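Here the complex is missing a single protein chain, while all its other protein chains stay put.
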Amino acid sequence: MDEPGSCLARMRETAPLVHNITNFVAMAVMANVLIAAGASPAMVHAREEAAEFATLAHALTVNIGTADPDWGTAMEEAAAVMNGAGRPWVFDPVGVGATRFRQALSERLIALRPTVIRGNASEIRALAGLEGAARGVDAGDSVEAAAEAARLLACRTGGIVAVSGPVDYVTDGKEAYRVANGHPLMPRVTALGCALNGVIAAFCVGQPALAATTAALAFYGLAGETAARSARGRAASSRPSSMPWQR
Amino acid sequence: MDEPGSCLARMRETAPLVHNITNFVAMAVMANVLIAAGASPAMVHAREEAAEFATLAHALTVNIGTADPDWGTAMEEAAAVMNGAGRPWVFDPVGVGATRFRQALSERLIALRPTVIRGNASEIRALAGLEGAARGVDAGDSVEAAAEAARLLACRTGGIVAVSGPVDYVTDGKEAYRVANGHPLMPRVTALGCALNGVIAAFCVGQPALAATTAALAFYGLAGETAARSARGRAASSRPSSMPWQR
Partner (left out) sequence: MDEPGSCLARMRETAPLVHNITNFVAMAVMANVLIAAGASPAMVHAREEAAEFATLAHALTVNIGTADPDWGTAMEEAAAVMNGAGRPWVFDPVGVGATRFRQALSERLIALRPTVIRGNASEIRALAGLEGAARGVDAGDSVEAAAEAARLLACRTGGIVAVSGPVDYVTDGKEAYRVANGHPLMPRVTALGCALNGVIAAFCVGQPALAATTAALAFYGLAGETAARSARGRAASSRPSSMPWQR
């Protein structure tokens, strides 16, 4: 596999336009993260224009954190555009276990075979059908406990599945990598997990998805480590945060 | 009444999942505030899932700052779930005097008897029907001028009413407390008032609402004082900000 640094350099050469249909909490953070990484973000979700906009984009991310039925349709239509053009898209099944609406929408999106699915351990388990009781809260599940779910899911979609956590797990169903970068403060800042979707999508433009996803996770974790060195705030609690968009 | 510190400690033991149907301006700030305080935030407002999600939450906040009719329905349904489960919910009548839509929605929400209503002086007066001319701008009204409105409103709903300002006023219609914490920079940062709703909701989980609300206001004001000590920006004007979501 390439050096993560090469993947980053190639991403920055492209400076890809990343189309995001993401939740309201994450939009501004994600835009700033993508600009800082060297990509070009756009947040476009209206049904009236999402598919048309997708034809301009190098990559797409869809995140169901604050979706509604119209957004769901926009996600499906934009994803179909990316599939037709052979361009990468990343799916984040935020809180998939929490409501029937999220489950149904996630199933429709998985059927479109995302290039990359990224979630926390409970989401990936719920998505793989391993755990019917998961309800959007990931307190109990470790990344290790989701590795088998990730492999199953990757085999089913033919894409990459990444499980975020203290040590990330990335697999295409055959090979697997672990990424141990990052900092405990990262899950204490809202929307950092959501913003990562955009970085993964940007790295995947014109690069093999398994290597690109792994490189994106390493890059992002290193950025968090760097930022943590100058962070002056204190985490209020040592407890890991539990809702998906707190990752 | 318990020490505010005991209320905080118990809230952190629970690390409650707080479901928020709040305005777009406040979502990210509120998520970060709740994580920092030790709770777990979720922003879920679609009609298709708000009530179902509420069954998972320890507490709920509803804020009409950027509501529309669908959100209004989601707020009512989620509040009914909390009432049925005996769980606390906080209502913030942002700019209630500004439009007929806000007034009508606020009346429907008050009829559901929120555990806590929190607003600025003009909102609380408008809500109590004391001032027909209030239009979402609180420039003229002092917290003192809203104390009687707060008492009336608390008697009507059987809940707590908190009036935010330089000295906050909290009452259950019989007893009342004043909280003098906080810093003049706080109303100069958008959405800090909205984010406070989440902290109040978190404190109210499993704790008596009058004491919990008072403790939440003290905790929040102290956090603002601490933050202000290291703030390097300058307020552009000494004028207090006037719109609700500038609090």
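Every chain is named by a letter (A and B) in the order it is written, and numbering of its residues begins at 1.
We take it that a residue touches a chain if its C-beta (ideal position, glycine included) is under 8 Å from a C-beta of that chain, and two chains touch if they have at least 3 such contacts.
Given the structure is predicted, the values throughout are model-derived calculations rather than measurements.
> Thinking of the whole complex, not just what is shown, which of B:A15, B:V29, B:L127 or B:L196 touches the missing chain?
The missing chain is touched by B:V29.
> In the full complex, which residues of chain A touch the absent chain?
Missing-chain contacts on chain A: residues 12, 15, 17, 24, 27-28, 31-32, 35-38, 40-49, 52-53, 56, 230.
> When the complex is taken as a whole, what residues of chain B touch the one chain not shown?
Interface residues of chain B facing the absent chain: 23-26, 28-29, 65-69, 95, 98-102, 135-137, 188-191, 232-233, 235-237, 239, 241-243, 245-246.
In this section, only the chains that are shown with their structure count from here on.
> Just curious, how far off is chain B from chain A if you go by their C-alpha centres, in Å?
32
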